[in-house]
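Up next, subunit A:
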Amino acid sequence: MNKKHNDEIENQMKLANESLPERERALFADERPSTVEAFNKYYEGFLNWARSRSLWMLAFGTGCGATELRPLMTSRYDMSRYGIAPRPTPRQASVFVIGGYASIKTIKRIVRSYEQMQGPKYVIALGSCTINGGMYFDSYNTINRLDYYIPVDVYIAGCMPRPEALIAGFNRLKEKIRAGECEGMNLYVEKFDWYKENQKQIIKDWNMPDYNW
Partner candidate 1 sequence: MISLYTLILGIALLLIGIYAMLTRKNLMKIVIGFSIADTGTHIIIVSLGYLRGKTAPVIDAAVSVSNAVREVVDPVPSALVLTAIVIGLAVTAVMLSFIVEMYKKNKSLSIDDYQELKW
Partner candidate 2 sequence: MSIWLKVLYAAISVSVATVYGLTLGGIVRKIYARVHGRFGPPVWQPFLDIIQTHSRRVAVSHGNMFLLGPVFRLAGGLGTYLFIPVIFGSALFSNFSMAGDLLLVMYFVFFGQLGMALGAGQGGHPYSPLGIARGLAQMSTFEVPFSLAVISVAIQYNSLNITSIVAAQQGSFLNWTLFTNPLAVVAAMISLLGMNMHSPFSIVLAPQEIPIGPPIEMNSSFLGILQTNRGLFAAAKLVLFMNLFFGGATNLLEMVAKTFFIYMFSVFVGAAYPRFRPEQSFRFFLKWPTIAGILSIIFIAYFGGTS
């Protein structure tokens, strides 16, 4: 009796993954993400300090702004002195830098990659395009506001922002992390249905599970 009840609850927790063909549903996890609360204040403070000193950035140049990330790595700007390092896989990265305009095709990949990052995870949105569409405000396939699709921690305005602006943005992010304000990971989970609705509204061929673990 009790077991049955548990099963029911568990089933409610599952994602429908309706857009996947029948035989592929077994190949994707269908669990719903859940929020993970922070530890107690002091321990979390220590961890946040470490997190802020070791920002691993997902090397995924989604738009033209990715060009501005390259100088950041060079000896002139040298992001490594802030503990920022590029990581080639979202599994290991903690910061997602959206490099400017995001087309519908790209936003699908952005969502996948963002969901595959292990929290706590942070998003820096680069350039005007991510804020309000920028010069692509009337394009038929470029989104206008990134924060309707994934939670954004820091916006860096400009078209394009210079590397200095990027460093400033990263510093801002660090401050926010240390202040414990970067809970985008939990925010995404809490407003999961809303985000999904927004995403699905523009991504028409949703051939992936509802949450990409």
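Regarding selection, all candidates are chains of the complex that A comes from, given by their letters.
Simple rule for what comes next: a residue touches a chain if its C-beta (ideal position, glycine included) is under 8 Å from a C-beta of that chain, and two chains touch if they have at least 3 such contacts; residues count from 1.
Model, not experiment: these values are computed from the prediction.
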Interface partner of subunit A in the complex, by touch - 1 or 2: 2
In the complex formed with candidate 2, which residues of subunit A make contact? 36, 38, 47, 50-51, 53-54, 56, 74-75, 78, 80-81, 83, 85, 87-89, 91-92, 94, 116, 118-120, 185, 213
